[in-house]
Each structure stands twice: as structure tokens, then as C-alpha cells.
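Inspection log for the structure reproduced underneath, given as C-alpha cells.
Left out: one protein chain. Kept in place: all the others.
Letters are used for the chains, namely A and B, taken in the order the chains are written, and counting of residues starts over at 1 for each.
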Amino acid sequence: MSAHATTYVPKSGIAKWFEARLPIIGLVHSSFIAFPIPRNLNYFWTFGAILIVMLASQIVTGVWLAMHYQPSASEAFNSVEHIMRDVNYGWLLRYMHANGASMFFIAVYVHMFRNLYYGSYKAPREVLYILGVIIYLLMMATAFLGYTLPWGQMSFWGATVITNILAAIPIVGDTIQSLLWGGYSVGNPTINRFFSLHYLLPFMIAGVVVLHVWALHVTGQNNPTGIPIKTGKDAVPFTPYATIKDVFAVVVFFVFFAYWIFLQPNYLGHADNYIPANPGVTPAHIVPEWYFLPFYAILRAVPDKLGGVILMFGAVIILAFAPWLDTSRVRSANYRPIYRQFFWVFIACCFLLGWLGAKPPEGGYVLAARVATFYYFAHFLLVMPLVGLFETPKPLPGSILESVTGPGKQVGASGMPAGAAAAPPTKG
Amino acid sequence: MAEGSAAGFAFVVSRESRNLATTVAPSDAAHPHGTTRRDFLYLATGAGAAVGAAALAWPFVASMAPDAETVAAGAPIEVDLTPITEGQIINVFWRGKLIFVRRLTQKEIGEMKAVQAAQMIDPAPFYARVKEGHDQWLVAYGNCTHLGCVPIANQGGHPGWGCPCHGSLFDAVGRVTRGPAPINLPIPPYAFQGDAKVRIGEGATA
């Protein structure tokens, strides 16, 4: 996969025979065992592993649910209730899948905010980062498609509202809409194709994840200091150090996940989705799932239909330009006293947008949504370029190791293996 | 870019990690108690993870078993025997499985009673096939015991069933007379309610 030669040396005859034909063990070895990780990674760096586990969890529970689910307008709701009531542990599978989607988004938002804070998007990780934005877009599409499948009131009206959003696209909008519907309104053909696409997209996500991890293993990981690995002393091997830390973090995340599955399984959903779809009655408050709320708020902040759609998609697309909008020479916000403050305002702004997305689009809420939308875009288009130009960053530590042990103190305190001291420093 | 060289460290670090194994081991040997405690901790954690994985897998496996609705739908069915004429076979379904209900003619009853059971592929006397006092009625599953095709009745003058798939033959009370079918057509649980009605599935376990 990556260009460098692996350090894996097959020992047994069979292993040598196999490695000469398909060097996959060497690949895994160089990617997940010998791969050097900065020794100062904090727990925010475990969310990549958590996300991979959540993707796997969603795919597995989804495949199992599909064994019992029926994608048709007349039977979808009934089959979901059949899963909830009659299928052995069906309630568990469904609650794992429904809450798993929320957990997936919680983890991805932490992952994204970590990336923005520590400047992980900056060169040379632009491609790695853009692949991440693509994964996020695919996740959003998958989540939306999945939410329509129970065919409750929110499913139906969510599908109606979102497909109408697409109709705002000039010239091709109506065609796209009718291709999605497969009829003159959201109906049986719609749920059938949404199911098909909902089953397909996670595997596309998995494919992009492979590219994402590949790109990561070419550039190496960023770290809280934002400075690169300079000598072997700055790094530890992925296994066992990152492996055990990731496993620990995943299990802790599972405690949180289990709480939602078993004790608050319906909190993150909408009550209206326990009412079968009714094309004649729209629920009083139409709101998307919580993870879409900030974008929904941006959509509604604009009085013009097309303008709202453009801004909503723009809010995601603009993420992809962050590597070029940020003019700072320093990556980590730890060393950027001014940008750090703006970063937290940006986080607050995202939360505010989320809260506003759940409120009715009236009076003060709309005004607040407009202010917050403006700030959201200003963060990327004004704050990122300007602060980078005018800010004086704090002095960076000499190396990752120095950031851990302190300047002045010597390597002996770090307890790195003896070989590390002899490791030749490379260009850095 | 300095960053691009990170992967180049793979070599260096993995050598370290090999060194690690050799450098750490002696210090462990110097503290045997520490080693034991560490081994126990690793073992307990590994065992815990294995138990957790198995427990997690269980609901997925269990969900593939018949669900509560399917199990409950296996309630006995009642078949009214009055419309069935002598020599006629009707098909009914219980739990989704095909069942033949056959009214034997007097001639067939006589022939079937005369068969030497001991010489059959799957020896079964006449009264193992029908209930005593109801000699006329055969109730048997309707799928060939070889690979599950539905045998055709009374074909070419054969008084029982012949399977179209691989040529197995069954006599008038469903006993296999020619392979490859290994055993007779099985008898489902059933009970007569008087002379004119039969309840199939009566007394079956879920």
C-alpha cells in the first residue's frame, strides 16, 4: 500500500511462501504494528478507531435488520414493529442501529473538531482531510436514507422535505427529484430505492475509509504539538501502544453507547416516527435528526429556497477548503492564542445552530440563525485567513519528546527502548 | 516536507519494538511477582474480552432463529375429513410444510397390511403409519426424505408416490420402497377429533 518497504520478516516456510505471493501480512504489519505514532497523542486521537468500530457495528446490525425488514410503503412500518416485538433480540438490533447512527455522528464530530483544533487538515494532509470530508458527506446521505426506512411520519416527511430541497437545483432539480421519487410523490418506489441505496452507501464509506487510512499512513499522524516526528524518540510503535489505548477508548465509548441502547433508546429519535406515515397530515414540528440540525438551521436562515440550499451544502463543502483558507504556519491551536479563542467561538456557534435548528423558524430564532450562519462562514472565510496572518504564535517545543519531558530534561526519563537512542535522526 | 518522512520511521521504530522485547524481558525476570501480576491482568482482560465478544454475537445468532410470530403461528390446524373420497389425497400446510392427507381404499389397506415390514428400507408396520381404529387415513409430510421435492401420487399405476427429482418411490402409506430416499415420509403430530375431523400439530412442541 504505502511506498516504503515493510519490516515484516516471515519466519515459517508457509508464511514466506504466502508473503512472496500476497504481501498482506507485511502490509498489516507496517500499517498497524510497526507504524510509528507520535508518543504524545491524547484521547481525541482514539476517535478514528472508535469510528471504524461504529462503521462496522452499523454495517453488521444493518445487515441483520435487513433479514427482517421489508422495504415497502405498506409493510415497512409493520416489519419494524415485527422486529421490535417478535424477532428474538430484534429490539436490541434495532436500537443498536438507530442509536448507533447517533453515536457514529457524535464520534465523527469529535474527530472533526479535533482535526480543526490541532490543524490536522494542513499540509501535507490535505488529501487525507478531503477524503474525510467525503466520508462525512456519505455518512450524511446514508443517515438520511436510513431514517426514511421505518416509514413513520418523520421518515415520510423528512423524505418529502429533503427531496423537495433537491428540486431547488436549477434546470436539473425536477428531474433529480422525480428520479428519486420514482413517482409523482414520495411513495413505494421511493422507499424501495432508498433501501437499496442505504444498503450500498456504507460499503462505499468503507472503501473511502481504506483510502483515508492509506493516506494517513503516508503522511503519519498529526499530534497535539502539530510538529512532525523528527527522531525515533518522538514515536512509539502502533502496536501495542496505540492498539491498547484504542481498545480501551472503544470500550469506554461502548459504555456510553450501551446506556443509550438500553436505557434511553428513543431519546435521540422523534416521537412522531412511531406514527405510521400519513401523506395527509404533516407533524407540527418537522425537524431532522439532531446531527443535521446545524445545517437545517442554515437552510432555514435564508429566505430564498435556492439560496438556502446553496448555503446548506456550502457549509459542508467549505470544510474541504480549510487547508488553503488557513494561512497560519503553525498547526496546533495550542500555540495559537488568538485562533484558539476563535475556535471555541466557532464550536459554540455550531452548537447554537444545532439548537436553533430544532426551534420553529419564527422571529428571533430566524434572526439568531442568520447571525450564527454568518459567523459560521466568517470563521472559514475571514478568521482562518486573517488570524493566521496577524497572529504571533507561541514558541513551539523543539520536538515531540521535548514537549513530553520538558526542555532541559533528558531522554533517560522517557524510558524509551535502548534502540531508540541509537536510531539515526532523519531529515526533519 | 519533514512530515512526509514519518513513514520512513517504520523501520527504525519496529527495530525498537523488537529491541523492546529483548530489553524488557530481563527486567521482568528480575521481578517475578510483577510478571505474575501482569500475566494475570492480561489473562483476565483477554478472557473478559472473549466473553464480551461471545455475548455480543449471541443476539445476532438468536435473531436468525424462528421469531415469536412464526412459532406462535404453528398452532394446530383442523382438517375436515368428510369431503375426502376414497382414494383421494389432499394437501394441507402446517407451519409452512406440506402434509398429505390420504383416504386409503379397502384394497390398499389390505395390500399395505400384507407387506413384510422387515424387508423394507425403513421398516415400519402398518399401524406405525396410520392410527389404529382409523385405518383409512394416512397423514404424512409431503416432501421426499431425500432432498425435499414433492413426490407425485399414483403415477403410471404405481399405488404410492414417486419422486420426480431422483426417482425415489413410496408406497400407499408413505414407506420408501426404492432409494435414494433413506427413510419413510415422516408422520406429523396429529389427533382425531371424532371420525370426521383431524387436528394436525396437536401436541407438538414449539
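In this text, a residue touches a chain if its C-beta (ideal position, glycine included) is under 8 Å from a C-beta of that chain, and two chains touch if they have at least 3 such contacts.
Note that in this section contacts and distances are computed from a predicted model.
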item: From "Ring-1,2-phenylacetyl-CoA epoxidase subunit PaaD", "Flavodoxin", "ABC transporter permease" or "Cytochrome c1", the hidden chain's UniProt protein name; value: "Cytochrome c1"
item: Selected residue (touches chain absent from view) among A:61, A:155 or A:403; value: A:403
item: Which of A:91, A:113 or A:321 contacts the chain that the document leaves out; value: A:91
item: Among A:32, A:109, A:274 or A:377, the residue in touch with the chain that has been omitted; value: A:274
item: Touching the absent chain when the full complex is considered, from A:44, A:199 or A:321; value: A:44
item: Option touching the unshown chain, where A:9, A:306 or A:345 are the choices; value: A:345
item: Residue of A:30, A:57, A:225 or A:373 in touch with the missing chain, whole complex considered; value: A:225
item: Residue numbers in chain B that touch the chain omitted from display; value: 20, 24, 38, 41-42, 44-45, 48-49, 51-52, 55, 68-69, 72-73, 75, 83
item: Residue numbers in chain A that touch the chain omitted from display; value: 39-40, 42, 44, 81, 84-85, 91-92, 95, 224-225, 236, 240-241, 244-245, 247-248, 251-252, 254-255, 258-267, 271-272, 274-275, 284, 334, 337-338, 340-342, 344-345, 348, 352, 359-360, 362-365, 367-368, 371-372, 392, 394, 397, 403-407, 413-417
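Basically, only the chains that are shown with their structure count from here on.
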item: Inter-centroid spacing, chain B versus chain A (mean Cα positions, whole Å); value: 44
item: Interfacial residue positions of chain A with respect to chain B in the complex; value: 2-7, 29-30, 33-36, 60, 64, 67-68, 82, 85-90, 92-93, 123-125, 217-221, 228-230, 232, 235-237, 239, 416-420, 423-424, 426-428
item: Chain A contact footprint on chain B (complex, rising order); value: 1-20, 23-24, 58-60, 62-65, 67-70
